[in-house]
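Every protein chain except one is present and positioned as in the full complex.
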């Protein structure tokens, strides 16, 4: 009996272990780039495929490439404001469908690369509109502007391909600036609010509230999707952590760096409280820390440096564009991250070619495999 | 006798037919790129050669490459304003001669590629000058600015060559903006009028006059040469039709699209009436529809999309540059057409390499020949 009991206990332990392993396995399947899903989806209906492409596009805005993260983020947007959620969904669908129609590379479309710019344009058009929520006429320019992003993405990819640079969110930044310039603040059909630069002096300068400033750090992550509520911002942060915990850490770190930069330049309190000071820092920190560079202590320091550079550039560009009532959007983070990708010298050795960029954790694995492979090869060559 | 009579009738008919064929032949010789003229001109005097190069340069502004079209356009300019005609002639000569002196590629010079930017700069300097017509001192900066265009054209061609992009009218757009910035509105020697952005609100907002708006469509074609009269605009349109009827159709279509875009953004009435809303659309539509892409239904739709994009970008850039009193010139059409040339995906298959661009009708012939050749080759390889 003893033996049997022992076996039973072992089996029970094994099954329990296997269960928790299975749960962990299932969880692991939902993290990272979820490439296995692509194979699974190939034979499915077009509408289902389009949904996955769209959700990948939603997550791509915050540099993640995971449809579940995309679903969480979309939920956060609908939670914050259903109208904004609708605009975002419409934007991502309009640009993905346009890419299919004008015959863009199918792998790019399936990876959500043609969706994220369109989504951001539609979201920001809703944020800046002064016509209020549920102004249905806005859907027309939102769809057209989202569709135009595909042309810009395709053209810029071709232009930047020579240096192996991504088109990133340049299309969004260009289109939203053109749209705001085109309509102006007093347009009879599509009016929008002018933007107040962060350097503008406030009439009654009260003391800073420390809690509000700290609250601005997670809000900075939410501001990447133009969300100003704490709950949805934390959900978005959770979606990033689901894709890659390392990326999530860099997002919060970057937002904190951006807030620090804002404090050192004495920007308007609103800028700090709403997280607007932080989001460019977050994007800059995420791009360098783990995503486009293999994670190591040197690239971690470079990521922090890029977050500072990105945050200060954002203040500068916001002040410049604010003189004509325009927002700086994510111009600063996009430009400084592009600059970092161009770096020469010993830091360039950590850079991952654009075609091989995956979740930061995968990047580390594949690099150690390469290096092991290289060492083996070298050894075999030596022998 | 009967037989003779019959023969006589036949001969008369033949000679009549041969006469009309000869007329048609002569007319055909005057359309398209007129490459046969280059061989004929090679042994002629330099002054005669220079005249042909200049006339090609004049036509190049509106994307045509035909000296007869150039002559017609120059006649239209002198008809609209002799002073403007003189400035334009001087500009095209100054820049073509500079190109000869600093030793630019002779094929480029003979094709008029170094003339059109110089011509536009001189024309626009005359239009914006507030010193009135026949202010002779203006000829000095006009000549110098036209000559500078050659340096910019040469440098930008080198820069854009990697992507097989043309320098187009970038030199003109850069130089005219620099000139207007340099002199300012209250310069003691070369004053100029400030530009009113199209989004500026009008004090007494009257109803739009439909006839005036429709009249603005052909005026949009004339506005490419900064002409605001209907007669000269129609003559310029005729010159385009002489080069290529397909290009002429796209010019009118693009101008109509631009006017439509202006209406949807509620621009100033003056902008619509004078054709200023239409000319960027016309340029964008012409560049994509037939010239840089083989004509087909897909590229025709792309041309219309580019006309819309170009027109909206023009409104946006005009509003931006208008804040410092500058015109947007043809920045919008040049930038969007450059973007379209960079497109990847299945639409890129229709693109014609810059070195092989001819009149749209020739482009269609040469493409069908290629394809036939390719099919034959493939068949012969298959066998």
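To keep things simple, chains are lettered A and B as they appear, and every chain counts its residues starting from 1.
FYI, a residue touches a chain if its C-beta (ideal position, glycine included) is under 8 Å from a C-beta of that chain, and two chains touch if they have at least 3 such contacts.
Keep in mind it's a predicted model, so treat the numbers as computed, not measured.
When the missing chain is restored to the complex, the residue among A:129, A:313, A:334 or A:363 that touches it is A:313.
Annotation: of B:157, B:173, B:223 or B:363, B:157 touches the absent chain (contact as defined above). Within the complete assembly, A:343 is the residue of A:30, A:71, A:343 or A:362 that touches the hidden chain. Residues 102-105, 148, 151-152, 154-159, 162, 177-179, 181-184, 186-189, 324 are the ones on chain B that touch the missing chain.
Even with one chain removed from view, chain A keeps its contact list with that chain: residues 162-163, 199, 201, 264-266, 305, 309, 312-313, 315-317, 319-320, 323, 338-340, 342-347.
To be clear about the criterion, only the chains that are shown with their structure count from here on.
Averaging C-alpha coordinates per chain places the centre of chain A 42 Å away from that of chain B.
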